[in-house]
Every structure is written in structure tokens, then in C-alpha cells.
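Only one protein chain is missing; all other protein chains are in place.
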Amino acid sequence: MTSAPLPTAAGPRPQLTVHRLGMAHPGDLSELAALFDAGAVAADEVVAVIGKTEGNGGVNDFTRGYFTQSLMQLLAQRTGRPAEAIWRELPCVLSGGTEGVLSPHYVVFSRRLLPAGKTHAAGIGPEGAHYTPPATGTDAKAQASADTGAPTRANGAAPGALAIGTAFSAPTPAQDIGRWRQVRAVAQAVRAAMDQAGIDRPEDVAFVQLKCPCVTSARAQAAAAAGHAVLTADPGRSMAFARAAGAFGAAIALGELPDDPALEGALLQDFDRFSARASVSCGVEVEANEVIVLGHSARWQGPLRMGCAPMRDALDIAAVGQALRPLGLQAAPQLPAAQAARVAAVFVKCEPDRRGQVRGARHTMLDDTDINAQRHIRGAVGGLVAGVLGDGRIFVSGGAEHQGPDGGGLVAVIAHVG
Amino acid sequence: MTSAPLPTAAGPRPQLTVHRLGMAHPGDLSELAALFDAGAVAADEVVAVIGKTEGNGGVNDFTRGYFTQSLMQLLAQRTGRPAEAIWRELPCVLSGGTEGVLSPHYVVFSRRLLPAGKTHAAGIGPEGAHYTPPATGTDAKAQASADTGAPTRANGAAPGALAIGTAFSAPTPAQDIGRWRQVRAVAQAVRAAMDQAGIDRPEDVAFVQLKCPCVTSARAQAAAAAGHAVLTADPGRSMAFARAAGAFGAAIALGELPDDPALEGALLQDFDRFSARASVSCGVEVEANEVIVLGHSARWQGPLRMGCAPMRDALDIAAVGQALRPLGLQAAPQLPAAQAARVAAVFVKCEPDRRGQVRGARHTMLDDTDINAQRHIRGAVGGLVAGVLGDGRIFVSGGAEHQGPDGGGLVAVIAHVG
Amino acid sequence: MTSAPLPTAAGPRPQLTVHRLGMAHPGDLSELAALFDAGAVAADEVVAVIGKTEGNGGVNDFTRGYFTQSLMQLLAQRTGRPAEAIWRELPCVLSGGTEGVLSPHYVVFSRRLLPAGKTHAAGIGPEGAHYTPPATGTDAKAQASADTGAPTRANGAAPGALAIGTAFSAPTPAQDIGRWRQVRAVAQAVRAAMDQAGIDRPEDVAFVQLKCPCVTSARAQAAAAAGHAVLTADPGRSMAFARAAGAFGAAIALGELPDDPALEGALLQDFDRFSARASVSCGVEVEANEVIVLGHSARWQGPLRMGCAPMRDALDIAAVGQALRPLGLQAAPQLPAAQAARVAAVFVKCEPDRRGQVRGARHTMLDDTDINAQRHIRGAVGGLVAGVLGDGRIFVSGGAEHQGPDGGGLVAVIAHVG
Partner (left out) sequence: MTSAPLPTAAGPRPQLTVHRLGMAHPGDLSELAALFDAGAVAADEVVAVIGKTEGNGGVNDFTRGYFTQSLMQLLAQRTGRPAEAIWRELPCVLSGGTEGVLSPHYVVFSRRLLPAGKTHAAGIGPEGAHYTPPATGTDAKAQASADTGAPTRANGAAPGALAIGTAFSAPTPAQDIGRWRQVRAVAQAVRAAMDQAGIDRPEDVAFVQLKCPCVTSARAQAAAAAGHAVLTADPGRSMAFARAAGAFGAAIALGELPDDPALEGALLQDFDRFSARASVSCGVEVEANEVIVLGHSARWQGPLRMGCAPMRDALDIAAVGQALRPLGLQAAPQLPAAQAARVAAVFVKCEPDRRGQVRGARHTMLDDTDINAQRHIRGAVGGLVAGVLGDGRIFVSGGAEHQGPDGGGLVAVIAHVG
């Protein structure tokens, strides 16, 4: 899967296809199996999966592990490779918690190598779409040279088509969680994923999705027994540090932050430092930092493009429009059905404002002993973005420490463009 | 408080003032006390309170009782009347649960009698505003005759100004909860409140807020001991029936449903029958059905008007715009600050779709053992509406059975108009 | 697995072995794999599994499905049979929710055929024990004839050794849940399991564990679409009905209730009717009623015996002593370590008292919107029983409708006897 050759300008250009699939429960992969059965996707074309399962999103959320096991079992059956081997190579980034109108779903990224000029006309997903974008008529070489002459921003007129690259760091030991060693491991993995995607410039990266390991009670005990001190034995706190380290790692790779170990003290402290394009999940079921880089590259072809915008706070409805704009989409106030059918996937990060207020009004998320603050904020921001898009199939992940502005987060959209 | 005389066309016209106040905790009435101290409102001018406290909104939510006790204590101090007497006359409708970005707050409705032509220039609340609307220049008599000649819909160009009336039914015994006896008691109380408000036509009613009693475990035991059968001993189910009965009662008074006892079987069964302007809360702390009617009447003066629109489902962002439109407000995508300052109060009812889906995508609200479904939906719809208005101080109440379309609800806004 | 031949008095006698194993998470079967690796148990000797996973025990508890998938995968690997086939034959009864001191664990029942007079000296589990009970010196025939001459009660001096039998009903359609069709399907399956175990008399049955399917939102929708009416679409209510039907089915097979369809109305109504030896779990992941019967039979050999006692209410600490007594165990107030090492497994059913009180003192379990009542009661009764036994590895399952006295439940213990 990650063994695919680096795309080159001369050879056949890969095309990324995105399917957004529903699930009846966290062990339900039937929609993907149906795509395999129908030949719409081949199992060995799958390069990454990002999904939203219906757990609580906390340390004891096992829907992520359940889904992962089920996915790996399906891919093993269909590829003939051992599930364990696939598990080590295929990033499967899951966020638990489908609060409110959010709908459990997963986004399957698959890559197909096509002769130059050919476009793989796959639909957006089985439930709707079968949208076939018009052929673009441009060839890779012309576009690449144009890009060299007039470099464009990833979020403006994107150079080429949506590209993907993935990478895994080495396993992060419990005592490294939330420390600069984890930050650097992430930065290195993001760069490797950019290389694999054929994205040369940091500014062409649209979005980085990470899944980072954290400390559980058991791992804290084990580390202590081995004579290592973990940064914190509090599982929730450890997850926050892991997400912070992931965000800093991405920011370094994207040129948003310097690789300065002195910044270790800024983790969970200085929230003015953040990545505007990184989304980090964290879970008990992974041991290495998993990276998915999405961006635009002239070495890729196809109709998909991606927009990403920072969210200033949990009420920043305008950010959604900003992420839609480069894709030619406009909500007024909601995306019309024809435009909604072009949306392939949506990713949101958000955060209960640490200061206890949203625009001057007190919120109660941080003081609630009954409902975890991340569940609160996912439900609220999910409701907002789903309302604009008219669709609850949105990957909304809490824990946006250093991922977008403090108290806000970011929103990213993949869509077919005409 | 409810002893105020019926407003007449000839005499001085009352003016309704609305203050939206924050609270640091459910026992914090300091902002209202400050208004009293400043003379902005007199304690005996207060005619109703609607608030959102930070409990869980369920049977064991005692933040409502705590707030109520604190409010009654303050009003008793300031009026010299016994708290118990005020409690029996002043509707205090609270909804627990400030999920996500929702902010604990309460809306105080006060009525002042002013000589014709005078306008009481009170601000919207202490935290912002001090908005002084321009004098309208119309006198009541002219407006009333104009209205007679060209009756207009409450949600179009409203006849006169925002008016309020309140009423209490007799205490509803546990065995009547969710039965036609409760429906009729509510209908009668709504009519009494319309009379008090001087609203002659059902179509001039903009919004009815109800608070209905329900069956708790203790009351079910007591009723059983007295030989009475309650409809259900399940507290959550009983709350649903109480809300349904309240909605039907309002619908009868507003001419949306006939007073036909055969419809008792439609409660929680036939969701095509609903009131498009009624919002019903339910709580363990009340024994009678409490009614607040808001509408437009030529016998009132002042700059406040109200819009109300049904929500088709939990993603119906357009409904918010529909409620804002008659008030001259427009969100694109968010209400501009100057317009937001004119908003005096917002009320939303919503509901986790019973069919397990929102626009074809599975939701998980009804199957969640950890978070009550009403908490889920309040957080989601609250996030959506707050995003449009740029403000989390929204009264969002779950349990919208027969209050707006099935799976949806309604949204109502009070604003100062120019 | 269920294809094992019925034990006969003449041939080699089977021996039941019980291993109580820990898990680090719901997908962790490593302790069972280790037993297989060590040869302590063969994969095809496993006849049933009862476990406690760490979910919430409600409709959206997927830890049960995750564990089941993991177990079936392991057994498929080790037996060479398809996981799906094993899943249809091997009862795997899981209860989610390890509140308080309860520890996630699973109990593996395995059966080995041994020549008469031989005893399989397996330990209780990898974490302790390696307890080797003394040879009994009795042979099956003598014991069988003695039993014929002087039949003894299962809970007194047990005839023979602990025996197990399992059975599956046909899948129960959503519209049958909580109706007499489900009751009868369960009764029939319990009788089949008794036959398989070689337990001739109902009074020799010590304990029946059931897992029954229920109605989820999705299944209710599907049934409605097919023109069938489900008893209730409320998932929690449906689970309660499924458990009630299971208990009635067992009670019929055990001679505790007549097979009278008129009793359908007693389900969740007349709580004086119950089985004193049945424990019923319910979950979204099963479609058929799964049955495990445990009892004493002269056709079996080995050192295991079982005691079971009804619990009068949630404070009935004496019931634990009653279940221990026939096993020669005594807690004063706690089981001494040497005796605790002889305990192989513990099963408890319990229930938040519907009347809102325990021994005259109000409890708040039924009115709590934040924590499900079943989670409350499992934590409390689990704490009590764990305190008596000095061990948190107890299968405590809520939802004891018609399983033991109303407001109480039952407690059952398997132990090695000297």
C-alpha cells in the first residue's frame, strides 16, 4: 500500500478517489465490501481511511479498535496479505463520537495509476452521487510548467489535482508522548508522506491528518515499571499532549513553526502557536504516529480538490464558506442539493474554549462532570457545519489543541470540481 | 403580577421590555438584582421569566428548582410579597441543559404602563445594547383601525407591538398527565393568557411557552397508593407525554387542532399533528401548567416584535432566516454585530428524529446509553442557531413532540425593530 | 462444538473445566490464546463463553461485538473452521459494563471426554490457582445409582459433577421480541441444552444463562417497513422485554412457570413471577436466543460444583453466603484467600428497585438522566459481592426482570470442591 512508487511527471499519473461510506455499527464494513465486489475500488488501491465511529471519543472508546480490526480483516481477505501487515502500513484514523446530528461514516482514499489524460470516473459513494466530472483536457506536463512559472496557493487555484501520501513513524514509547521526541517523529513522518504524494512545496499541502498514540493507565504502569517517567499518567491529559505534539510536528513540516526543542514548553501552553492545516486524533489503539497528507500536485490527475480554513471560534460559520469557496461551492445559507452532491468528504477540528467563554458568553463544557467537553464541542460545531452543508456525514474531531486558532479549529472540504 | 388590568385601546398602553441576563450558576440572580437597583426594571413589573440553566434537562435536573427558589426569594425581597404567592402567579419556565456553546441565561419579561405615545427606553440587557429604538410616531388608535382594515399575519407586518399574557392552570394530578384532561387545561390557560395580553385573534399569537408538570417516581408511587393509574411510571416517558399534551392544548387554543378527545390517542403517535408556535418544557418542580403567550397587539406599544418559524429537521438552517426576516434581520451567513445587538431573545425547540436518521444519514442519539438524546439534539441545533446569530445565549429546549414538524421543531426570535 | 455427543452413563464421562481470564481491552484474547498454546485447553473443547466487557451495557455498547469478533477469529484460527460457523454454534454471552470495582474478564467453559475415573487437572486460570483437586474415588455408575436411590437437590449435595449444555433458538424476528413466541423459543432451547448436558431433572439445573436479541432503532424501522409491529421501538424498553421473555422461557423449562400464553401480559407487569435460576443478558449483536445450562449430572466428572441463591434486594449480602455454602465456602466477612482460590466464576443479576426505594430509603437510580440505572445497580451490587469474595472478577448483569425476586436478583458461584 505505501509501497506504491512515487508519482513522476513523465509516467502515468495516479488519481485519488474518495468514497464516503456509512456503517450500521463499528464492525460494519459492508459498503466497502460492496465497492470491492462491484469493482469500483480494488482492495490494494486503498491507501488511507478516515472515519467517525460512534463511541465516546475518549480513552475507553473501543469502537475505533473494533472498526480497525474489521477493516483490516476485510482488506486481508481481499488482498491475501496478513491483517497485521496491512495494519502497520495503512493509516486508519478514527475519531469516536457522533454527537447530535453527526453520522457514523468513513472516508476511503484509494489511488489508481492511469495513463496520462485518463480519468477514473468513480462516484462519490454508493448512497448518492455517481457524479462524473468532465474531463479537464489539461495534461500534466503543461500544468507542471505553468505551476513552475506561476506558483499558486493550495487554497486558491490548485496546481494539479488532489494528491495523497501516507507514512508511519516508529512506535512512540509512553515516556515520549507529549515531548519533543514525539514532535520530531511526527515532522519527519509528515515530510515522508509529502514525498510519497509528490507534493514538493509545503504550501501545496491542503490538510494533514494525524493519529497519535497516548498514555493509558496500563502503559503508564508499564513505563513506570521500566523506570521511565511519563509526562502525565492522567489519560485525558496525555491525549491532549499527544495531539499537541502531533500539531507541532505537522507545523514544523509545513513551515509554520521552527524545529526548536525549546518550544516543548509551548505545548498546551502557548496556543498562539498552531498549524492551520493539521488535524490530530489520538487513541489507545495505535502505537506509532500515523500520517495522511492531502494536497495538490501536478503529478496527479482527477476532479478532486480540497479547501481548508481556520475556524476562529465555535461560532465561526463564515469559515465553512471560506473552505467551500475555492471549490466553487456556496452555501446560502445551505449548500444546494446539486452542490452538496459534489462534496466528497468534510473534516473539522474544534475545541471547547479553555477560557470558559465563547464571544463573551459563559459556556459550561469544561465544568461538566457528566459529559466530556470534547463530546460537547463536537456536537455543537458538528451541528453548525452539518447545517451549512445539509449533511451529517462530517468528520468532527475534538481536541484541537494547536490545530487552528485557540478556541476554534479548522474545517476542510474535498469536492469534485467542474 | 398577573393581577395587572387588561390593556384597553383607550387607556395608557403597556410596553413589554425584555432583558436577557447571564448567570454564573443556577442560584445567581445578581444581574436582575442590578437591574432592580438601577431602576431599569421594578420587581413588580416582572411578568414572566424564561431561562436556560446548566443542568441535564432530565428528571433529576435540580438547577431549575434552584434557580426558581433564588428568583422567588429575590422577588419576595423586592416586592415584600411572600415567595410562595409569587411562585403561584409568575410563570418561570426553565429548560435545563446548556450543551455545547449554549450559555446559561434567563430572559426577564417586564411590563410597564405608559401614557400613550411614550416609549420606555430600556436596553436589551446589561452586557451590551442600551439600544434605543427610534420613536414610531404612530398612535395606538390609528394602528388599531389600520389593523382592522387590513389584518396582517403575526409573522408579517405585525399589528401593534409585542404583547404578553400569562396564566396558570389548576394543578394537574399525576393521573391526568398525558391525557385529554391535561390538554384541555392547557388550552383553557392559553386562552386566558391571550385575553390578558389583549390579543384577540389566534393568528396574532407569535409564540406560546408552556411549562407542564410530569410524573416522577415519587408521584407515581403516591398516585398508585391513592388508587389512580398513571399513564406511565417511566419518568422520561411521562415527560414526553406532558410535553405532547401541552402542545395539543396550545394547538387547540391557536386553532391548529380541534378540541376532540378522540385525539388523545394521537399523543406521541400521530406526529403530523402539531402546533407551529408552541414550545413546551416539562419539569419535576411544577404542579400546574404554566403559560406565557407572546404576540402582537395594537393595545401595546414599544419597539419589540417577534418572528417564529417551524424547523423542518435538525439541519434546517433556513428556518432561522425565516424567523429573522419579519424583524428586518438578515444573516449572511452570520448576523452582523449591529443586527445581533437588536436581538433580545431566541427560543428554539428541537428533537432527535425518531426514525433514527437525519436526511438519510443514520444518527446515534436514540441509541446512546451515555448521553440522553435530548442533550444531543440541544447541543447540535444550539450550535447551528448560535452560529447563525453569533451568540450562544439561546433558549434551546429538547422534547419537541408535536411542537413543529416531526424530527424538527421551531425557532422564535424577539428583536427591536427600527 | 454443540455437535458433541450426549454423555452416557456407560461411556467415558466428560469433565467441565472453567477458566476465568482477564482482558486488557475488549479485543484482547491473549490469555485464552496462551491457554491454547500451553495445551491447557484445546480450541475445539470450548463450549461456551460468558464475559464482562467494559462498555456501558446499553444498546450502543459495541465492546460485546468487538470481543465476540475477536474470540471467533481466534477460535477460527485454532480450529480451522469458519468464524461464522462457530458464531452460530458457540454461545458467547457478554454483559457490558464494569462499573466500580468490577474487572473486565471472561469465563471459558471447556469440555473434555475422559475415561471413567480420570480427572482433568486444569487450573482455574492463568493468574492464580493451578489448584488440583483430590481425586474423588467414586465412579460414575455407583454415583448414578446412588443418585437414583436418593435424589438430592442441585444446591445441596449435588448429584455428580458440574455439567454444561448449550443451544440456540432460531433467529427471533423484531416483531416477536417480548412476546410469547420468544418465551416459547427460549423454553425449547433450554430443554435442548438440558438434554445435551445430560441433566434429566429440572431441579438439577443450577443456573441458566441466556443471551436474547432485542429491537434496535434500525431493526424497528426494518420491521415497520415489512409491515410488522414491534412491541416497542424504544431500545431500552425492548431490551427489558427481551430479558423478561428469556426469564419466562427458562422458568417454563425449569418448571417454575406454566407454558400459558395468557402470561404474556405478566411480562414486565407481574414481578412475583420469576425464575430463581435464570440470568438473561440482551444485546444488539445477536439475533437468536442463546442458552447455556449449568447443572449437576452423574454422567459428568470433575471437581466443579455450583451454588445459586436468590437475592431479596440490592442489600441482600446473606444471599452470597447462601450461594457459597453448598460449595463448602464461608465468608467471615470475606472469603479467606485459600477459599477464594477455589472460586472459578461468579454470576450476579441485579436490578434497580422499580419502586424507587431500597428498604424504605429513596434511591435515585431510576431518575438519573446522566447514568443509566443498570450501570448504577451493577456498580453497587458488584461492590457488595466483590467485597464478600475479595475479588472484582464477577459477572454482574443488570436488567434482572423476572430473574430472582423483584428489586433483587440472584447470585451464583462455581467452585472447586474438596
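Think of it as A, B and C in the order they're written, each chain with its own count starting at 1.
We adopt the following convention: contacts are C-beta pairs under 8 Å (C-beta built on N, C-alpha and C of every residue); 3 or more make two chains touch, one makes a residue touch a chain.
Computed from a predicted model, the values in this text were never measured in an experiment.
Novice: Of C:V18, C:V49 or C:A314, which one is in contact with the hidden chain?
Specialist: Once the missing chain is taken into account, the touching residue is C:A314.
Novice: Looking at A:T53, A:Q182 or A:T364, which makes contact with the chain not pictured?
Specialist: Of the candidates A:T53, A:Q182 or A:T364, A:T364 is in touch with the missing chain.
Novice: Out of C:P12, C:P202, C:G328 or C:G387, which is the one that touches the chain we can't see?
Specialist: C:G387
Novice: Give the residue, chosen from B:A24, B:A42 or B:A332, that touches the chain omitted from the document.
Specialist: Residue touching the chain left out of view: B:A24.
Novice: In the complete complex, the non-displayed chain touches which residues of chain A?
Specialist: 56-61, 216-218, 221, 233-237, 354-356, 362, 364, 366-370, 372, 375
Novice: In terms of residues, what is the contact footprint of the unshown chain on chain B?
Specialist: 24-27, 54-55, 60, 62-63, 65-66, 69-70, 73, 218, 284, 370
Novice: By the contact definition given up top, give the residues of chain C that touch the hidden chain.
Specialist: 22, 24, 54, 56, 98-105, 127, 314-318, 320-321, 331-334, 358-365, 370-371, 375-377, 379-384, 386-388, 390-393
Here is the rule we use: only the chains that are shown with their structure count from here on.
Novice: Same residues or different residues where chain A meets chain C? The copies count as same if more than half of the interface numbers are shared.
Specialist: same
Novice: Going by average Cα coordinates, which chain is farthest removed from chain C?
Specialist: Farthest chain from chain C, going by C-alpha centroids: B.
Novice: Please tell me the distance, in whole Å, between the geometric centres of chain B and chain C computed from their C-alpha atoms.
Specialist: Chain B and chain C have C-alpha centres separated by 51 Å.
Novice: Between chain A and chain B, what distance separates the C-alpha centroids? Give it in angstrom.
Specialist: The separation of the two C-alpha centroids amounts to 41 Å.
Novice: Check each residue of chain A and list the ones that touch at least two other chains.
Specialist: Residues 24, 54, 370 of chain A touch two or more partner chains.
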